[in-house]
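The structure that follows is given in the form of structure tokens.
Here the complex is missing one protein chain, while the rest keep their positions.
Presenting subunit A:
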Amino acid sequence: MQETHTIVVPDVSAEVRQQLLDYVLQLADTSLILAHRLSEWCGHGPILEQDLAMANISLDLLGEARSYYQYAAELEGRGRTEDDLAYLRSAVEYRNPLLVEQPNGDFAHTIVRQFLYDAFHYHLLLQLQAGPDQQLAAIAEKSVKEAAYHVKWSAEWIIRLGDGTNESRRRVEAAINALWRYSGELTTPSATEQALQQAGFVPDYAAIQGQIDEHVARVFAEATLPVPQGVFMQKGGKTGRHSEHLGYLLAELQYLQRTYPGLTW
């Protein structure tokens, strides 16, 4: 299912193009890794409807990842394919933030990870679709519809778990406690993102931070959950310094391509 429309590469300097490539790979890796995590739930969800919902979100993210990888391949201009980029890059070359590679844990961990990401993702895509890069804008325009659905789903579950039973509240609080420290990286620009922010290709995270905070605060309030304050934020994924989880994930994801390189499947 290759994109049928032609991919438009912006007319920019080689340096900016390299930065843009790095950023698009970051977007692609992020969607792919989170899609991978969600797909691990397949057949193991708490109820059939939620198995379906998680597979659905995973599929959306995978579709988005493919669009970004195809664009990245074009930006790179070395004839590599979406599969080369997904399957033949090592953990230190992956650019996803730490949050999305965190293990599924229990359903509460999965929901908290999803909601923290969705709240960011939705507001990011709203900006990207109005950005100067035609290709990113086109992908974002399609994806923001899906992200709106994702954030609705994960927010509703934050509320159900927070304002459900004592047990669900205990679990969702434990998950927030475990995962909150990875939320800051999403809107902390890497050097690449800083450079691209100046060129207008990456939205001003400081500006969307307020919208994200407001969104999270609103959902947490309805869930009767306190918003954590003053948590030390971990980072590194966006520059290839990951947690120990990613290596295992990629070993599983990439093994067939690594075992039988260069074949068509």
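Miscellaneous remarks
To be clear about the criterion, contacts are C-beta pairs under 8 Å (C-beta built on N, C-alpha and C of every residue); 3 or more make two chains touch, one makes a residue touch a chain; residues count from 1.
Just so it is clear, contacts and distances are computed from a predicted model.
One chain of this complex is left out of the view, and of "1,2-phenylacetyl-CoA epoxidase subunit A", "Cytochrome D ubiquinol oxidase subunit II", "Na+/H+ antiporter subunit D" or "Glutamate synthase (NADPH), homotetrameric", the protein name its UniProt record gives is "1,2-phenylacetyl-CoA epoxidase subunit A". From the set A:Leu161, A:Ile176, A:Leu196 or A:Val216, the residue in touch with the chain omitted from the display is A:Leu161, counting the whole complex. Among the residues A:Ile7, A:Ala55, A:Ala148 or A:Ala178, only A:Ala55 touches the chain that is left out of the figure. For subunit A, the residues in touch with the chain missing from this view are 1, 32, 36, 39-40, 42-52, 55-56, 58-59, 62-63, 65-66, 69, 82-83, 86-87, 106-107, 159-161, 163-165, 167-168, 171, 252-253, 255-257, 260, 263-265.
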